[in-house]
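A single protein chain has been removed from this complex, and every other one stays in its place.
Every chain is named by a letter (A, B and C) in the order it is written, and numbering of its residues begins at 1.
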Amino acid sequence: MGITIGVDVGGTKIAAGAVDEDGNVLASTRMMTPAGFTDDITDAIAEVVAELRAHKNVAAVDAVGLGAAGFIDRTRSRVLVSPNLNKAWRNEPLRDRVSAKVNLPVVVENDANAAAWGEFKFGAGRGLEDAIVLTVGTGIGGGLILDRRLIRGHWGVAAEVGHITAVVGGRRCGCGNRGCWEQYVSGRALIREAREIASVEPGRARRLLDLGGGVPEGILGPHVTLAAREGDGAAREVFDVMGRWLGFGMAILAAVLDPGLFIISGGVSEAGDLLIAPTRAAFRELLTGHDARPEAGVVLAELGNGAGVVGAADLARYLD
Amino acid sequence: MGITIGVDVGGTKIAAGAVDEDGNVLASTRMMTPAGFTDDITDAIAEVVAELRAHKNVAAVDAVGLGAAGFIDRTRSRVLVSPNLNKAWRNEPLRDRVSAKVNLPVVVENDANAAAWGEFKFGAGRGLEDAIVLTVGTGIGGGLILDRRLIRGHWGVAAEVGHITAVVGGRRCGCGNRGCWEQYVSGRALIREAREIASVEPGRARRLLDLGGGVPEGILGPHVTLAAREGDGAAREVFDVMGRWLGFGMAILAAVLDPGLFIISGGVSEAGDLLIAPTRAAFRELLTGHDARPEAGVVLAELGNGAGVVGAADLARYLD
Amino acid sequence: MGITIGVDVGGTKIAAGAVDEDGNVLASTRMMTPAGFTDDITDAIAEVVAELRAHKNVAAVDAVGLGAAGFIDRTRSRVLVSPNLNKAWRNEPLRDRVSAKVNLPVVVENDANAAAWGEFKFGAGRGLEDAIVLTVGTGIGGGLILDRRLIRGHWGVAAEVGHITAVVGGRRCGCGNRGCWEQYVSGRALIREAREIASVEPGRARRLLDLGGGVPEGILGPHVTLAAREGDGAAREVFDVMGRWLGFGMAILAAVLDPGLFIISGGVSEAGDLLIAPTRAAFRELLTGHDARPEAGVVLAELGNGAGVVGAADLARYLD
Partner (left out) sequence: MGITIGVDVGGTKIAAGAVDEDGNVLASTRMMTPAGFTDDITDAIAEVVAELRAHKNVAAVDAVGLGAAGFIDRTRSRVLVSPNLNKAWRNEPLRDRVSAKVNLPVVVENDANAAAWGEFKFGAGRGLEDAIVLTVGTGIGGGLILDRRLIRGHWGVAAEVGHITAVVGGRRCGCGNRGCWEQYVSGRALIREAREIASVEPGRARRLLDLGGGVPEGILGPHVTLAAREGDGAAREVFDVMGRWLGFGMAILAAVLDPGLFIISGGVSEAGDLLIAPTRAAFRELLTGHDARPEAGVVLAELGNGAGVVGAADLARYLD
């Protein structure tokens, strides 16, 4: 199979690219996600596909891979629910609708899975047998690749790793439970931790407060990263706390899946070693049997936001 | 492939059987595990294999599968460490040693994996695509089968599910961590919980104390099961606590792997519905997104202790 | 002793009143707290005292009682530290400075103690032997009265009840510890809980979000009280959580001190029974030995903000 098109269908924008077998992006485009109705979104997808097929760098296209936010069924054809794309969707036959419009084979994947696959195949995981990709953004998304296969689960909803219970009876989570892992490490958790330090120890958090315009509520993620890079103690403590929790959950995943590598992506990972160093330390300490087994690597992702498009494009090559 | 032999090599006994493609055991035998030296164990394995090959029900044998307690490498040939079989083993080439003695192809698997595979292929999981088998005995062992494949991990040590952290800073675990899941649900946890009730509320735990000979230290697992079956409130509470924790950890596993079925085996599961009912209730409540997704089944294992032999025999059919 | 003057010296305002032996306020006044230097504050106190002495309702004044935010020494004469009144104070002889200016005997008390005493002597605790007063405002302040005596502690800093550890390793507190009780029940905790529900379950918290102008950050304490009064489920849950934690800490205090009555005051208590009902339920459940002992009452305070002036005035009658 030659060129395929990957489309990353998110709640705010649709990004797409024509990609060759080696993961090279030959052409790319993007548009705002239309609000509201199914047809709008399928029309928009058809539009970006047509635009890419018309591009001078792009020869014949063989298939289209869609990475869509939401629960996708295991046949990779229907969207079970997707609060971010269309609240009305229930078992929406997205694959067939798009396929009818673009006249090409289509597969639908969960967007986090697609991005994980892109990062595994062409980014920090290329050439390997297995990896767990953790995207630490607003929450924690992820993808599991074992024996070079993406783990989708019985109903297609595996890898909801952000909802591992980290603390019994802990912080509320939007999923209805308490204590979910992403309540302790994520962009939101980082801001929360920083604001909490600023509220209760304003003296020590002076730099953070300055950056936030004088009030805890003004402190944002990039402020914490900036201050931590400058060496600010309070900001570094925030990343230490984040890394501790990240390593904690990774130790749970390693007990279950024994991966060879963790790849960390997402906004919070932009802090690089400020996050990765305490993460590695906690993972090492908390991994069961850590004295008697090899230890998985922990690296930063390489592809950034583009992983979703490349991954979706590549997954379209496996049409089974 | 016709008949294969499965050998379950545990710390106290070696059980073996000749098994056909449909999981029927044509002949079986067992002996005590010799203590001490490698050769003893390989000799013992060779002995049971020879005995079975000589049995009148057994025609030509094609391969041997060993299920061994310990960390097994991913090539299914070497025992990394095995505190229960031979403390001196480090990277022991068990496959080749046994193969040289029995003149047959051999594969080595972790014993919990072998038992899980047996239960999946021929027991409560037969005909399915995926299942998580949880053996709640002294600790919690388990095996993960996804897309009809056993998940072994990058270094062969996946499915150490008993060491998922359930409680941050919780009870000590022999693995060196604190708060491991098997400290909250297992045969040991059950006894501990029962003795704790008996210590602090002797009035309410009168029946348990009677069965235990009058002192908390005398209460054993079967006493709790017996009293619970009689309807004793304190004993039922013990199973409610066990079930709650079992369902709690299953919700973590389901968030990660989205299996279609959980199969519960091991000594604690002999209590049947006394354990399964509270387990299901907790799992239902704690599963992330439980309102918007199908729910995995929870059933008892069907094969009992024999699953290890049958599973090891069957895994010998996949020699890759 | 006839008429005494009570002065409540807070971080933002100074309130004062001339009070008779029965707790009747004959005249009252208030002014803004001057920022900065000691003399300003003693001048301001002298000014309100002079103003009251000149009032037509006020005959001869016998003594002055000051309730001051901060750590007060056990001789009731010096302010050890007071971050809210004057950061420079260390062992400040406030009693003698004021006494020199007003030519009257003076005593200094911690302001929470003074308010607790006022409420005990003339409010919800009048005629009783003992009571614990808990002021649930920004944090939790309190006063302990046993055998009709105010408990001050060896160094004068007893009744810092807001800093009982409720949760090991829990939420950060401005005092430098983690998990302090006032991080779980207080005006701040109430707002935090409400915003957290609104962040993770916006659908259920629609009414709270409306009141807060559409964003979680806009939700304030009175919004929660208002919505709870209307019967809103999310707001009621916030008060249920507050009440649960309030009762939890009261059970600790009752295990230690066995009071006959808890009097609840402060901004959060304005919700009345919305708070008190779940508080009583939790207290009842969590009180050690609750089946074998009488149970302390839980009532709302009666005097409101005026308790501090009345209490300080009355404490000036005990000059030892």
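What we mean here is this: a contact is a pair of C-beta atoms (placed from the backbone, for glycine too) under 8 Å apart; a residue touches a chain by one contact, two chains touch by 3 or more.
This structure is a prediction, so every number in the text was calculated from the model and none was measured.
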Contact with the hidden chain (one of C:167, C:281 or C:300): C:167
Per the touch definition above, residue among B:2, B:174 or B:272 touching the missing chain: B:174
Contact residue for the chain not shown (choose from C:26, C:104 or C:157): C:157
Residue, one of C:41, C:296 or C:315, that touches the chain absent here: C:296
Residue of C:59, C:255 or C:319 in touch with the missing chain, whole complex considered: C:255
Positions on subunit B contacted by the hidden chain, ascending: 171-174, 176, 196-197, 199-201, 217
In subunit C, positions touching the absent partner: 71, 80-81, 129-130, 144, 146-147, 149, 151-161, 163-168, 175-177, 180, 248, 251-253, 255-261, 286, 288-294, 296
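The working rule: only the chains that are shown with their structure count from here on.
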Identifier of the chain whose CA centre is least distant from the whole-structure CA centre: A
Distance-maximising chain from subunit B - centres being C-alpha averages: C
Euclidean distance of C-alpha centroids - subunit A vs subunit B, Å: 34
Approximate Å spacing (C-alpha centroids) for the pair subunit A, subunit C: 48
Of all residues in subunit B, the ones touching two or more other chains: 168
